[in-house]
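Below: one structure, written as structure tokens.
One protein chain is absent from this view; the other protein chains keep their places.
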Amino acid sequence: MPPSLAAPSRAQRLSGLAVLLALVLVAAGVLWQQASYDPASWGWGGAAPGGGAGPLASLAVPGLEPREAGASFDPATLSDKIDGKAELYLAAGFERLYTRRYALKGQPAIWLELMLYRMKDQRAAFSVFSNQRRPGPTPPGLGPNAYATSNALYLANGPWYLEAVASAPDPALLKGLDAAARAIVAALPGDKAKAATPGEAELFPPQGLKPGSQVLLAKDAFGMAGLNQIFIAAYPAGAPERIAWLARRASPEAAQKEAEAYAKFLAVNGGAQAPAPKAIPGARLVELLGVWELVWPQGAYLAGVRGAESQEATLELALRLHQRLGGAKP
Amino acid sequence: MRITWARRISQAFFLALFLWFCVVATVGERLWQLRGWPVNWFLELDPLTGLTTLLAGGSLYAGLLWGAATLALTLVLGRFFCGWLCPFGAMHHFIGWLGSHGKDLKERARRNAPHPAQQIKYFLLAFFLGAVASDLAARLTTGQGAAFLAGAAVIALVLAATRRGAGRGFYFAAVAVVLALWVAWSLAAPRGGASLLAGLLDPIPLASRSVNLALLPLADSPLRIAWPEPRFYQGAALIGAVFLSFLLLNLWRPRFFCRYVCPTGALLGLLARFSLFKVGKRQARCGGCLDCEALCEGACRPAGKLRPHECVLCLNCLSDCPEGAITYQAGPSAAGEAAPDLSRRRVLAGLGVGLAAPPLLGLGGLLGPDWDPRLIRPPGSLAEGEFLRRCLRCGQCMRICPTGVLQPAGLSFGLEALWTPVLNMTIGTSGCQPRCVACSHICPSAAIRPISLAEKLGQGEYAAEGPIRLGTAFVDRGRCLPWAMDRPCIVCQENCPVSPKAIFTRIAFQTVLDGLAAGPATGGELALSGRALRPGALATGDYYLAADGARARIRANTGATVSLEPGPGWQAPASGSPVVVQVRLQRPYVDPARCIGCGICQHECPVSGQRAIRVSAENATREPSHSLLLKGAGPV
Partner (left out) sequence: MSGQGKDLDRRQFMQRAGKAGLGVAAIGALAWWGHDSKGPDASLGASPSVKLPSYAVAGREKRLAIVKSSHRVPALRAGLEALGGLGAFVSAGHRVVIKVNAAFASPPALGATSNPELVAELVRLCLKAGAKEVVVTDNPINDPASCFELSGIGPAARQAGASVVLPHPGAFASYSLPGGRLIANWPLLWGPLKGADRVIGLAPVKDHHRSQASVCMKNWYGLLGGRRNVFHQDINGIISELGRMITPSLVIADGVVSLARNGPTGGSLEDLKPTGTMILGTDQVAVDSAAVGLLGLKPEQVAWLGLAQKAGVGATDFQSLNPTTVELG
């Protein structure tokens, strides 16, 4: 700049300062604006209103506050949430999982998570419920398929399966678990009859039956590919534990064919066929690695007893099951 | 402090702010992500974006109101926007300053002398306003709003104001005749659409597009701040070339773009003539040293009769005049002022060409019979005609898109769609994410209207309408692996994010090896004769041995035997009986009632060049006339 320039006038200096002040105000405005924002207005991430957590989205639990908006998972994304456990649900017939966490008011570190599975039908829900059953008392009023453990509560109701898991066995949290489960059961559509166990599970002979041991194996039961939808029940009297099992098929022919296929499967895996008892028509008796397997078709039913070390114990339970099935209307 | 230093600080501040807004336009809540940063502020401050979308689209959307503030302040201060605020102007200013380095006073004064080419920007402004005027006419004639009459009056006045004295009456008459003509003509002519062309040269959309789609992807590729992965933009070279050309032309003439091209500058210049404060001389005569002319950014002749419509308020003249002869004052310059020397015929020609442009573009049929099914617009986009009346081509939606599926349309989509957003399912990291509506919220002109997640997904109160569909996926059976090549593949079905899935499969067993005969069976193994097998090739679980209408899955194979997993009804074939190997295929089908056109299937398709499943714009929600389905029709 040429040295001959006059010093800037007072007006020029003041105007310059005024401009700088304006810039400071603009910067402050921009900073204020960026800090005061509502992420929901941009609409990414978080759950859609009434969408993400499905039936849990509007669930209020007394004493607890939601920790998040919740999420949901479909068959393709289920393993993102529960990894290898997903296969159990997918095999049984999984449709959707809704999850949401709640925490004690003002204590976000003490929380519980609700995982509500929508299964294909009541059988599918019973299958995943029974396969994971842990020892624990059944709380009253939640139907027969419910139990509580020291930090969690599980129940199956109609096509729904609920897992409510507390991060710690905190008494206030456990009260919340119970309240949440009751609120969910009350809100689920459908009548109370749906809470009952599928019919086949009631067909096992009651004497000697281990309570709550009925399990529905959805797929590939006993390691045999294609042996699906098998109910099992445990009879612990006498060691080792005996397992009675049964399934209902579309037709007597189908049951017959599958009984043969299972006997063949046992044979392929090293089983030795033994003369079958006459009392049960069409039965096949196989000895495999020191334990006995009996399988027979009975009308549309396919039934069996496995796990006993003696023929007598196998036959004793099989006869009782045969008798029960004889009186059952397929 | 010299006022010119205040100006430099202001320019640097706003340029930095503009670049910062480009950087932070990323989905996320960290400090350098979107949060609440007003990333559209510069686009909104630009009065031409507001004015043209108002005329073309019929409303001044949300923040575009800021443009009115710019116009108002221009009437008080003059073109402060150009000299103090405009980030594109700051870039030109800086490069022009570099180009003037080392040149002597005389040469610099020559380069900064007024030039007839400075008229061009007014003609361009006339062209862009003419183009949107046909929409205005349509609105007026359909009685949609008296507000637009006011808009037309503003244009007429602004144009008339460029003339003084006797010429003015004639000008009013000419404008009135033209207005009447185009009202009548627009009614008869087909609706052109694509009338909002101003965004091509409007400085803020131009700079925004160039930085977002060309500069930032280059700068960010090693840094990965703006995007987690390097970003690609189709045709970014052309966008970058236009940008760089305008920057480099400053070396030839300082502020080349501002002086000759900028339509926003022209609009502000027309107002600046009437501004309260102007730069002027204290006395008519001065020493004539030409210091001021050598430093003049606007080429507005501060030493003589000043042209206030060209003055960008750089205030170099005021600051550096050795006599202190130049001032910024409310009164007129003591040396007198020059009015814009605009050729009436040229302005009318610009306006006329502008008026003719949309109908001419409309003849191409893009909005009619020859609509382009590749034009898959972002979710929430208005119907194509309305979309083109609002899209500024600023690139904000493509910048914020988390997957980069939003791309600038190239010339192959037609002139009218140039640089508007279109989904390209192969270039980004995925298709359109079902749980994202970021583009609809960042769009400064509501060409993509703001939608909620519930609306996009068709949940809650939108359950009846269903999700927003961008188009429909079509399976190309000539390229699809299970359809054309007997190879199992269900990638598209697996990746479909819609629940229940919009892609379903039907199982087909296709014979791939025949001329085989069964041999003896030992254990689970069956010997085969007739032709040799490739050991292990059938062990993927997709191959079956078929005989007598029943099948058994092949578990493993050697050159001459297969190990089988029997299926229902399977009987080991008699030795010597013919058997075939079949592959179990799950062939994909698309349910058009469920498909939302997100393009995730297309992105994931393993046929990596031209995909075997591709989305096109049929059945998009925004164009009911392109629907594939009659409502309520169909088997379910």
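Observations
Think of it as A and B in the order they're written, each chain with its own count starting at 1.
Keep this in mind: contacts are C-beta pairs under 8 Å (C-beta built on N, C-alpha and C of every residue); 3 or more make two chains touch, one makes a residue touch a chain.
Worth saying up front: this structure is predicted, and the values here are computed from it rather than measured.
Touching the chain that is not shown, out of A:Ser15, A:Gln34, A:Asn151 or A:Asn228: A:Asn151 (per the contact rule at the top).
Annotation: of A:Leu56, A:Ala86, A:Ala218 or A:Leu246, A:Ala86 touches the absent chain (contact as defined above). One chain of the complex is left out; on chain A, the residues touching it are 71, 73, 77, 79-88, 111, 113, 132, 134-136, 149-152, 154, 163, 165, 167-169. Contacts to the hidden chain, counted on chain B, fall at residues 224, 228-229, 429, 494-495.
As a working rule, only the chains that are shown with their structure count from here on.
Separation between the centroids of chain A and chain B, computed from CA atoms only, is 46 Å.
Taken together, the chain A residues at the contact with chain B in this complex read 1-2, 4-6, 8-9, 12-13, 15-17, 19-20, 23, 26-27, 30, 33-37, 39, 41-45, 47-51, 74, 76, 96, 225-226, 257, 261, 268. In the complex of the two chains, the chain B residues touching chain A come out as 1-3, 5-7, 9-10, 13, 17, 27, 29, 34-38, 41, 84, 291, 318-320, 322, 324, 402, 435-438, 440-441, 451-454, 456-457, 459-460, 494-495, 497, 499, 523-524, 565-568.
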